[in-house]
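Every protein chain except one is present and positioned as in the full complex.
In this document, chain identifiers A, B and C correspond to the written order of the chains, with residue numbering beginning at 1 in each.
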């Protein structure tokens, strides 16, 4: 997808020296990183740490999707924004921070309402996708787009003192719909505005998403395909659980998919968000 | 130590709203955070994420000790620095980033070579200390200073694809010397320059250090006193192991300490770094 | 003989169960073996503090709750039909969507 040069410059060798000496990365891995395009959907609590560590490691191209603007109440967890950037588009703010750290990386802001009309067009420009979004509707939409486009999806989420992480649609593992064929009832969905979140929790999960994306880009084995990492920050406990594989009956990644290119539904409606919570409908990225 | 007001302003309530609604934090926890002074020793791969998440959560005062200047080869993991800050003192760079995110936080750069002549004076100005340093000598020195000053020490470290985290000198748990009474042989010590490190690994550990410091500041239970968290990024595995308690025979925290106020030794010499590796001696913060 | 097991909640599911994450319980003696289906009924009658529809819908857990048997997805274990063994850890995790 994204073409990058076949050789490292002296400037790159010097900048990346501390990771080039790792045998698991080396020049070969660094060139792979430089050829990889990664999309981050959501420039919030998960997207900020994910973006900056992917920029730091030298990913070739990073795309950031977000339609919101920076607010003061974001700054307790969205650490790439600043007080001076309040009012600026979040995707622009993240792109600015990534460029400031590493001008070798191509950073692309996607300042759009991510929906079924544009999801596939955006996703197919990238090799690996990070779900750093903050609502159910976007999570279903992004899952379906990644399955249809054939991209692995590194999914993170966080609420209160807990975080979850897994890699969907990769090497026989399930997709989001394999695990959750039906959306949860609207009244059972809590977002960070309602339920709160300790900022460093998405910080840890977003950093772990970056790590998994780096391993995928370097063709290393993913640790969380068919596995779900649960993190409880109150007792500092990490638990990895074994997940089902891809489900043949899955409507999007199964043997006879009914959700296909051109048939992406209205995900806000699918998740029933409009029915009872107008605010939630509006927070779809 | 650090006095802060007894009430939250409207601006603070609005900024911290997503964490104020957490029952475990609430107004009471936010006021505790605002009254806490935290020292971070090291403005590198661990110190950057730790500092920015502590600033984000609203710690009253954050001190950063580092004598080095920003280099391009730091930027693969030290995500608060930028290309434009190359040559600037790292502690100033981190302080600038924290102030940009949260002007309510008092940020203090300590641009000094951290050694036995100043360690205790600096440490005693803070309530909680983070070891985000990069060498053995500083780790022994900081441990001894924290024991003598009676401060809990949230210690993180990272190398290659691995990280370690524990809380020393807290609630009957051991100190660094209880675990490691003798320094390792110089030829067994590998730093990030020699051994390399994947930048996001200290990112994850430094974020976990911030989390533990936040829990300590809010008087919540620490998860890693008498416990050591091991993180292996290659297989994505976190393991928590049970540690010995405080050792009565420990020369600094034991029943008859020999290392006391006024008797801090020359730690570079103690660790033998000068004997075989002049560079390492020079990298002592 | 009663069947001792550990029931755990996470991701917010604990909010329906008195905000307690870990429950050591003894399932009462019964002729046939205990399945997860039986367990859900028992939990609804004996443990659920509020809003049962946010935990059970029909005869299974509501969409968005993942059930684990000893750290494995219940889909690998037979789902509702799984026969609960002594000292099993049955975990109910509510999926998180925030970020």
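The rule we apply is simple: a residue touches a chain if its C-beta (ideal position, glycine included) is under 8 Å from a C-beta of that chain, and two chains touch if they have at least 3 such contacts.
Keep in mind that what you see is a predicted model, and the values were worked out from it rather than measured.
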{"item": "Omitted chain - touching chains that are shown", "value": "B"}
{"item": "Selected residue (touches chain absent from view) among B:34, B:183 or B:236", "value": "B:183"}
{"item": "Hidden-chain contact residue, picked from the options B:46, B:59 or B:122", "value": "B:46"}
{"item": "Residue touching the undisplayed chain, where the options are B:17, B:103, B:118 or B:164", "value": "B:164"}
{"item": "Listed residues B:81, B:139 or B:215, member touching the removed chain", "value": "B:139"}
{"item": "Interface with the unshown chain - residue positions in subunit B", "value": "42, 44-47, 132-136, 139, 156-160, 162-164, 179-185, 187-192, 195, 197, 202, 206, 228, 230, 232, 239-244"}
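Everything below uses one rule, namely that only the chains that are shown with their structure count from here on.
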{"item": "Subunit A: positions in contact with at least two other chains", "value": "160, 192, 195, 197, 240"}
{"item": "Sequence positions of subunit C contacting 2 or more other chains", "value": "none"}
